[in-house]
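Heads up, one of the protein chains got dropped from this complex, but the rest are sitting where they should.
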Amino acid sequence: MNTHVKVDEDQTAQARRPFLLKAWYAAALSTEIGPEALFHRKLLGTNVLIYRKQDGTPTALQDRCPHRFAPLHLGKRIGDEVSCIYHALRFDAGGACTHNPHGSGVIPKAAKVRTYPLVEKYGYIWIWMAEEAPDYALLPDYSPLDRGHPNGVGHTYMYLKANYELIIDNVMDLSHIDHVHGEIITTRGQLSPIVPAVVEGERTVNARWEWKQTPAMHIFSKFMPDPEAEARMFFDITWHQPANIQLSVGAIQGPGNLDLVDCVAQYDLHTTTPETETTTHYWFSTRRNHIEEDGDFNAFKIQAMHNAFVDEDFPIIEATQLEMQTNDFFSLDPVLMSNDIAPVKVRRLLQKLIENENGGA
Amino acid sequence: MNTHVKVDEDQTAQARRPFLLKAWYAAALSTEIGPEALFHRKLLGTNVLIYRKQDGTPTALQDRCPHRFAPLHLGKRIGDEVSCIYHALRFDAGGACTHNPHGSGVIPKAAKVRTYPLVEKYGYIWIWMAEEAPDYALLPDYSPLDRGHPNGVGHTYMYLKANYELIIDNVMDLSHIDHVHGEIITTRGQLSPIVPAVVEGERTVNARWEWKQTPAMHIFSKFMPDPEAEARMFFDITWHQPANIQLSVGAIQGPGNLDLVDCVAQYDLHTTTPETETTTHYWFSTRRNHIEEDGDFNAFKIQAMHNAFVDEDFPIIEATQLEMQTNDFFSLDPVLMSNDIAPVKVRRLLQKLIENENGGA
Partner (left out) sequence: MNTHVKVDEDQTAQARRPFLLKAWYAAALSTEIGPEALFHRKLLGTNVLIYRKQDGTPTALQDRCPHRFAPLHLGKRIGDEVSCIYHALRFDAGGACTHNPHGSGVIPKAAKVRTYPLVEKYGYIWIWMAEEAPDYALLPDYSPLDRGHPNGVGHTYMYLKANYELIIDNVMDLSHIDHVHGEIITTRGQLSPIVPAVVEGERTVNARWEWKQTPAMHIFSKFMPDPEAEARMFFDITWHQPANIQLSVGAIQGPGNLDLVDCVAQYDLHTTTPETETTTHYWFSTRRNHIEEDGDFNAFKIQAMHNAFVDEDFPIIEATQLEMQTNDFFSLDPVLMSNDIAPVKVRRLLQKLIENENGGA
């Protein structure tokens, strides 16, 4: 009788701890969690319930009643508490059982639900899934997303059937954009020959490209003094553990620095959270420094970027996952080229961080 | 070449014998097997063919031709025999090969199909799946289902994607009904505080609740002298190995015993048979002692109960199965409360019976 069956890949994965745990992962966009919702999402192989207390503060509990393991998101809200659908045990936002309608009503000592520290910042709810106390300093500063007109920033959620590292590879190696994406963000072949400058930090990898193209990328050209003329451009991207990539991109004609101040530019965040080892939650945010008040343009732009990822990148990445049949990228003896420097540094650093977390290789 | 592939969970499960085998399981309702049908159903991981001989007696064979393993239910009936669709080997109701159209027509000695003892009783066809000779004394007596007007009893079949023990838990712990089910069978909160009297037998666990509520459960209140007034009520349930629960429930106003004789009451049977370790056949029968001749009410009532289980219990139980990712309930350290006494006794007794059957723990 005591047999484990249907232990799916996820659980096995958890046992091997394939993910960095002492880290902040995006759990949801702030806008994904309505005031009354019992929102649930599988994160790093664990089902998590997220809801907002009546003061708006989000709270995260394991989505499992400790009594008979019914998902708590099937239950109902009672003020700041959640009542299990099955036998009506009630838990507060800190995971403590506050009501037991059964027998004498004594609350069993073990009737506790695991909670997860959350931080709500930059339009996201970030979650800490390690047992250890959260290290708030490990959440990067993405405050530029918050600065400026509300119509100057967009956020979107995407889901794909591939390991999250394949997405990090995708963004860290921007040499793919001329081949995968259309006119919207083409560099007209200017990017591929460039070997980006790559700088590795303790928990980060930065890569930077600078080039000229005629005209500028279409997302910027019409905001240039001469839309058809050559422009200087840059990409500056920084991966930060566990799975965030901050990407800045801009264009300028005439004098000025290749940065977010002088260029017509945007400040983006790509962040991913493994659902399982082979499925991934993926969010993209973009803040621009031009026509910031134009809500229609904002809506158009975030949708266009969403579509570019989903329609153009995802089919390739998902097909690659199926073809690889493993997440052990290096075991397949990939041919590595100059454009792989940044993503390979990320893979190796992330692997080192996970091994350190697990007590060394 | 001699490689085992796609050995699915079911077969593995069989190898570990996670089920009690020396036991009677429901295979089908009598009404599920028409006179001409080659009915098939997977029971305890094995595909079984069931059909009625011309005298109406049911017979059960492994649903696999011993020649090239085509399912026999794809074949055709020839009198009391079944002819394999693939090469027309013919077998009688006792599993003996009676015709071989190939070569000299000699019947190979090994051309036998395994049969399973059946008993048709109480509206069910019961099957014995152990290799050992059947012990007819192990079939409980559910003859009250048969007694009375034919419009006073209803039967229904359900299927769900969860281990059968999660269903036994559900029925053995009736404290869930006020939380899961609607007005139809609410005890208005009266049941949860009661710790039922639980009595364990050699192969049984009985639990009994008695309480008062105003009005009686809706399934009974309109048959009470005063439909709106308080009534005394009882539940009396008995699990019998391997997977049957007989449930009696009734209500009374004024003097009288809390039993099926004095109360407005019904005598129910919940019985489950594992299809696999994570999928279950589930049947429910109910015999009432009031307006027994009303066929419309009978049809309405069995459908209402069917819907209550399928619409209200099953989503919770199936979600629980997914969340547990194991059938080893105790390995997940459940919080156990007073309402778990009966189901936990069942789990422990069933486990002991299986271990005994397998030669000790």
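Letters A and B mark the chains as written, and numbering starts fresh at 1 in each.
Note that a residue touches a chain if its C-beta (ideal position, glycine included) is under 8 Å from a C-beta of that chain, and two chains touch if they have at least 3 such contacts.
Quick caveat, the model's predicted, so the values are computed rather than measured.
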Omitted-chain contact residue, chosen from A:Glu81, A:Asp169 or A:Asp236: A:Asp169
Among A:Glu132, A:Glu202, A:Asp296 or A:Glu323, the residue in touch with the chain that has been omitted: A:Glu323
Option touching the unshown chain, where B:Ala23, B:Ala111, B:Ile125 or B:Leu139 are the choices: B:Ala111
Among B:Ala88, B:Leu138, B:Met158 or B:Leu322, the residue in touch with the chain that has been omitted: B:Ala88
Where the missing chain touches chain B, by residue: 1-8, 10-11, 47, 63-64, 66-71, 74, 84-88, 100-105, 108, 110-111
Sites on chain A contacted by the missing partner chain, in the whole complex: 9, 12-13, 16, 18, 169, 173, 175-176, 178-180, 189, 192-195, 277-278, 315-316, 319-320, 323-328, 330-340, 347, 350-351, 354-355
